[in-house]
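As you look at this complex, bear in mind that one protein chain is not there, while each of the others sits in place.
Chains: A, B and C, in written order; residue numbering restarts at 1 for each.
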Amino acid sequence: MSVLINKNTKVLVLGITGRSGKLQTKIMKKYGTNIVAGVTPGKGGSEVEGIPVYDFVKEAIDNHNIDAAISFVPPPYAKDSCFEIIENNIKFLVITAEGIPDHDVVEIIKYAEYKGTKVLGPGSAGLISPGKCKLGVHPPRMYKEGHVGIVSKSGALSYEVGKTLTEYGMGQSTVVAIGGGPFWGLAQLDIIKLFQQDEKTKIIILLGEIGGTMEEEAAKFIKKNVSKPIISFIVGSSAPKGKSLGHAGAIIEGNLGTAESKVNALKKAGAYIANNPEDIVELINKIEDK
Amino acid sequence: MSVLINKNTKVLVLGITGRSGKLQTKIMKKYGTNIVAGVTPGKGGSEVEGIPVYDFVKEAIDNHNIDAAISFVPPPYAKDSCFEIIENNIKFLVITAEGIPDHDVVEIIKYAEYKGTKVLGPGSAGLISPGKCKLGVHPPRMYKEGHVGIVSKSGALSYEVGKTLTEYGMGQSTVVAIGGGPFWGLAQLDIIKLFQQDEKTKIIILLGEIGGTMEEEAAKFIKKNVSKPIISFIVGSSAPKGKSLGHAGAIIEGNLGTAESKVNALKKAGAYIANNPEDIVELINKIEDK
Amino acid sequence: MKLYEFQGKEIFKKYGIPVQSGFLIYANDEVKHFTPPLVLKAQVLVGGRGKAGGIKVWDGSIDVSKIINELFALKIKKEKVNAILALEKVDILREIYISITFNKSRSIHVLIAGTSGGIDIEKTAKLNKEKIHFVEIDPFLGISEYQIRGIAKKINIKSYLEFKKIIMAMYNIFKEYDATLVEINPLAMTPDGLIAIDSKINLDDHSYFRHEELFKKFKKEKKLIQGKGLDISKSRDDTITYVPLSGNIGVISDGAGTGLFTLDLISKFGGTVANYCELGGITNSEAMLKSLKMVTGDSMIKSILVVLIGGFNRMDEMAKGIIKFKKEFNKDIPIFIRMCGTKEEVGKQLMRNANIPVYNSLNDIVEKAVNKAMES
Partner (left out) sequence: MKLYEFQGKEIFKKYGIPVQSGFLIYANDEVKHFTPPLVLKAQVLVGGRGKAGGIKVWDGSIDVSKIINELFALKIKKEKVNAILALEKVDILREIYISITFNKSRSIHVLIAGTSGGIDIEKTAKLNKEKIHFVEIDPFLGISEYQIRGIAKKINIKSYLEFKKIIMAMYNIFKEYDATLVEINPLAMTPDGLIAIDSKINLDDHSYFRHEELFKKFKKEKKLIQGKGLDISKSRDDTITYVPLSGNIGVISDGAGTGLFTLDLISKFGGTVANYCELGGITNSEAMLKSLKMVTGDSMIKSILVVLIGGFNRMDEMAKGIIKFKKEFNKDIPIFIRMCGTKEEVGKQLMRNANIPVYNSLNDIVEKAVNKAMES
């Protein structure tokens, strides 16, 4: 098992003919992801990696069964293409683009909520179920199949931790990067909920960073609803206060969102706290030895 | 049993201090409807028939459990007050006003759909479960408790038929007037679906009129999904073509929506056809004698 | 409220939809010195104008006043021509059909586009369904780019940006004017780009409270064209529907379903309807009085049916209205009244006091009214 995607997930790639879209499609396909169609307005009738390209989502839907979509569409066209996915009732959408205007992001997430489409992102590296399916830009070499579930805001940090675990022989069930914010479709706690329900996942790793209150909210949820062991690793404790470091989410807002407040909340919720990827390895060993 | 409402339904009245609102509240309350609160902006703190009046729906919700609302608010304020009901997650709303602008009606119905509120109307006379609850303007004297379910576009026609049945001793489970259109929240087929599921209802009566395609759609649904006997009575066969007679819905559109086309569709779906209320009585006798 | 072509085109212009330049000619205008070629279009509110000869091209070979007089002599589906819109002639390469309206059964907006437009669009809609395309629009989301691109591809429009601008403008008119229909048929491709050759805009009378100034302006323009006799009898303050017909029985009802059933019964008993009056949402004694006055305004009338079964409608109010009418305006026309529903007791008591009979059976009074109308 895995969460959100599996071996049979039939995937549509939005913006498949762009530079990133093309390269990532090639890597995903090679990994075994079942990509059945691509969409780029004006490029209908062409092919990318042997995958048929359509002008419209509706045309792709008319010709293929589609379970999920991943978008490589740049910010100015993101809202329109996401609306097209949602209106056509595709139930899972990964949005990779960063820099979509806030008003557009809010509308995408709200419309998806009304129509029942799950959105991962925006600004998400996507997710990977090692050995089964990769719907995103996670570098395959960093992962192997196993029973650790990882959820991270940052894509890079999920690669970082995946890489270390894999080096120590600890495989992953699914690795999910939800995006850097400040707005999110699926939140950390949504993914943790899925891991809790997933048979394959035995240990859950929560990778967080300073800014916002999402980790605190996840902690509340964990305390009430999660029985599986959780290891948390929060970065940014030494970041200069009041400065935005990349993600707009990574701004210290008053007393909320510091690394300290997040670590405290998660500790209280019963999570193990790691200070670097190697700590995580040690903690997993400890938990499994019990 | 009954559909949509029952003895325990806790009701909020919107526009309770207006002329119609006041009178109908009095009649509903006397009938036994459990009206727990009323709302009229600017009249918060007053009382109508001993029922507390609030300025806002939220205030009413904070002080009472509320299952359903009925609105007597006039057209210019209808959209705003309906949005207030829907946003506050009241799951059933009867809209009595006619003459709400089309654009407002469409937005009310769509928003209700997104948030999961069932809307009866607009332009609806509401519904009555004889002996249990009355959420609307149906004159109580026309009804008695029983096992015939009635759904009608026109309120008046539902009184007409209820009156005749009651005179012949045939009681009703629930009598629902969905409104004259041209837009509807709950459609005929939605009510028929509920009657099909309702244990108490043994026979279903569908009262239709010329215009639109709603009866044809109900016929399709009946053919596939309804096992209970259905008697249909369609009025307007002698109406002059191309003239609007009251309801905008009652306009002949091409070949669709004539009394003939509706009667034919319903016949094909296995419904009994009546030409007047007395026919219905006879048909019920026939069905029950079987 | 239906708008005239010229009124619709004024709105189009304001929203940046290209239209031909032109001017309006009234029936009693002096004919000035015009320059050919001109397209002369009768301004009427009914459909089928083109087929009825309501559109003429003047190429300068004959006297323009001849054509103008011909048009003013026309009656199109009973509607007299009182104004003509004169437009510059444009070269049409291709015609398409575009409209925005409601999809009633799904409670959403819908954009309708046809690969060919013009006067045969209804025929096309029936016979060549593949040429007509529908795009559903969520009222909260509005039209998305992909939807416009989709339609442009289906009806084979190359000048996408121009097309998009027109569609967005139509949609804004649809929303901002509380329109129930915004139609361009045909939207023409010309050497100078897309041009709206015709316009059809219907406004929602129920939105009057939001657009009072606008409605007043359009009504004033209508009056200028149609002269007297425009306003039948309906005012903004009541909700009465009045439909004049050609028989001899007047019908007043307080509910659509019962009203329609009454018509069916009259027909069954062999009677004919002179006019039909439904009270609508506002049902006080004044509305009843007004309805009786409207119905009895028809000189053909031999008997009146008043069919009441009140939910909202209060029988005490109805009784007061009927009694007042009887007292102040009694015209000796027999009235047959069926009265039941809300405040029935009070209403019936009032009627008894006034010595006006009321009945309970709809069948009975319809039969009586038909017989009375026949015998006289």
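FYI, contacts are C-beta pairs under 8 Å (C-beta built on N, C-alpha and C of every residue); 3 or more make two chains touch, one makes a residue touch a chain.
Just so we're clear, the structure is a prediction, and the values are computed from it rather than from any experiment.
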Interface partners of the hidden chain - shown chains only, full complex considered: A, B, C
Among A:K7, A:K30, A:R141 or A:K286, residue touching the chain not depicted: A:R141
Omitted-chain contact residue, chosen from A:S158, A:Q172 or A:Q196: A:S158
Selected from B:F92, B:Y111, B:Y159 or B:F195 as touching the chain missing from the view: B:Y111
Residue in contact with the excluded chain [from A:N6, A:N34, A:T213 or A:N264]: A:T213
Touching residues on chain B - with respect to the absent chain: 41, 55-58, 77, 80-81, 83-84, 87, 111
Contact set of chain A toward the excluded chain (per top definition): 20, 23-24, 27, 75-76, 96-103, 105-107, 109-111, 113, 125, 136-139, 141-142, 152-160, 163, 180-184, 187, 207, 209-210, 212-214, 217, 235-240, 243-247, 250, 275-276, 278
Interface residues of chain C (partner: the chain not displayed): 140-141
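Criterion: only the chains that are shown with their structure count from here on.
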Reference chain A; chain at largest CA-centroid distance: C
Geometric centre distance via CA averages, chain C-chain B, whole Å: 27
Centre-to-centre distance between chain C and chain A (centres being mean Cα positions), rounded to whole Å: 55
Chain A and chain B, separation of their C-alpha mean positions in angstrom: 47
Chain C, residues touching no fewer than two other chains: 138
Set of chain B residues in contact with two or more other chains: none
